[in-house]
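A single protein chain has been omitted from the complex, and every remaining protein chain is retained in its original position.
Coming up: chain A.
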Amino acid sequence: MALYNFKKIMVVPTSKEFIDITLSKTQRKTPTVVHKHYQIHRIRHFYMRKVKFTQQNYHDRLSQILTDFPKLDDIHPFYADLMNVLYDKDHYKLALGQINIAKNLIDNVSKDYVRLMKYGDSLYRCKQLKRAALGRMCTIMKRQKQSLEYLEQVRQHLSRLPTIDPNTRTLLLCGYPNVGKSSFINKVTRADVEVQPYAFTTKSLFVGHMDYKYLRWQVVDTPGILDHPLEERNTIEMQAITALAHLRSAVLYVMDVSEQCGQTLEQQLELFNNIRPLFANKPLLIVANKCDVKKISELTEEDQKIFADLTAEGISVIETSTLTEEGVMTVKTEACDKLLAHRVDGKMKGKKVHDVLNRLHLAVPAKRDEKARPPFIPEGARIGRKTMEVDAPKRKTERDLEVEMGDDYILDLQKYWDLMNQDEKYDVIPEIWEGHNIADYIDPDIMKEELKVKDEEMQEIRQLAKQIREKRKLKIVCSKDKDVHGPRLPRTVKKVERKTLEKEMGDLGLDMTGKDDSHYAVNARRSRSVGVAKKRKREASVVPTSRTRSQSASRPPRDQSGVRDPKMAKQAKKLMKNQQKDMNRQGKKGEADRHVFDLKPKHLFSGKRKSGTNDHR
């Protein structure tokens, strides 16, 4: 079931704000420039657009208000009734109806004026028509001032209503004012309802949640009800009556035994009998509160007779005291059990149960012999259970100690430490010892390690391991000393001669004869290095004849020609790099690269021209 959450309703603006927002939106979001000399259809379209835009905005906003507010016919009757009590159903419906009418009127105005604008033959005429149209729409909105104010107040109040699920398990508290309903709910749930000595402290419904038997329970606190007929009840009491009438819950009628609330027991009984019809079909429980002041057994005969009568009718009466918490748990468990039984009964009588029942089957294992096999409960659990039942005093908490000692209290967690040697509990542990940080050396398994160390075998293994480590380090150092070459080329860069390859492979045991057509031999022949494969006999080395060849050997490279000293060379290089910086930053390939990647950047060609230039807008 959907949780009734009225917090998502949008804010309803006041009529003045509404008009301002819509008109300024029209002014900002539609084109603003039109001239007399434009073609007439363009002028017409310009003004028609404004009229339609304004109408669209009003329509949208008003529709949203109409859909956001809950329809009283569509929500659960509990909420419908509650809203009727709080906001008056007629007024609510009227206000929404007015908004609906306004929306239709605005639509009609826009339609009429757009139709008229088609006959506009000059800019002045179209402009006047647009002005008349917008003015009319805004006047319609001005008339809705009262409705909008009312709806805004309703929205604010609605958003703060507690979310009560009408279909789930609920306990409802009712009774005279000041009997202790709010104190009860404060004790049982985490709701923080205000408790004060004057009557009608609780002025509306409050909800709290609690757990019992792994289920979620709602507890609803109501304002007190006085004893007069239904017609005379005010809004606050009517909320309680609405909750009683519509929520399927267990009713806890709270009575004040000590009569501190200002009403006698007879009056409380009178009220009980008066609202009895509302308790039809609901599990009922009477809570006799404030029993720490006066117990039922201390009452007079007549008063005790009242409670006896009630018990005789079959309604359980439980004495409680929200001050000492006596009986609160009993009330809770009994009410919950009763309600659960009631609900289960109801469900069993219904039709839906059979679907579930058909699928459920409780399998009980068959006994194979006569041996008794009771459930095993460990001793600790048994003791725990016993203490829980007996409600033995719990062990003293630190908080209790603190309260006791007052100002003298010091938080001393070291007394709980579990050490082998109890005397060492309060020893001071240093942080740094002999230059080492003690925290680095903490090892939780240190006791085990210590014991291990004493073992003889382990000693020998350790000795051996130490030797191996030392030897290894020495070897590494020696090999490092041997390395005089420094960084070396990887093996694959060097060219491997055919005969070295064949020799090495032959040494290793491979048969390398007759490998002329092998892959490596063929490749070697095909490669360009002519000089290596065929060694021709040459005469004395021939001097190169062409000039370029000779000069290329003797001519200095261009970045070194004309440069006197390394300082100048460095400067020249720096100049070159500086010049390239700009081009590199723009991602250009070189000086000649004039390609523009984005001829029409979006930020220079979109948006209105306000106070920018062509370089920025």
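Keep this in mind: a contact is a pair of C-beta atoms (placed from the backbone, for glycine too) under 8 Å apart; a residue touches a chain by one contact, two chains touch by 3 or more; residues count from 1.
To be clear about the criterion, contacts and distances are computed from a predicted model.
Hidden chain, UniProt protein name from the list "Mitochondrial import inner membrane translocase subunit", "DNA-directed RNA polymerase III subunit", "Ribosome biogenesis protein NSA2 homolog" or "Ribitol-5-phosphate transferase": "Ribosome biogenesis protein NSA2 homolog". From the options A:R115, A:K347, A:R525 or A:K608, the residue with contact to the unseen chain in the full assembly is A:R115.
In the full complex, chain A makes contact with the omitted chain through residues 24, 27, 112-113, 115-116, 118-119, 121, 124-125, 128-129, 132-133, 160-163, 189-192, 194, 203-204, 206-211, 216.
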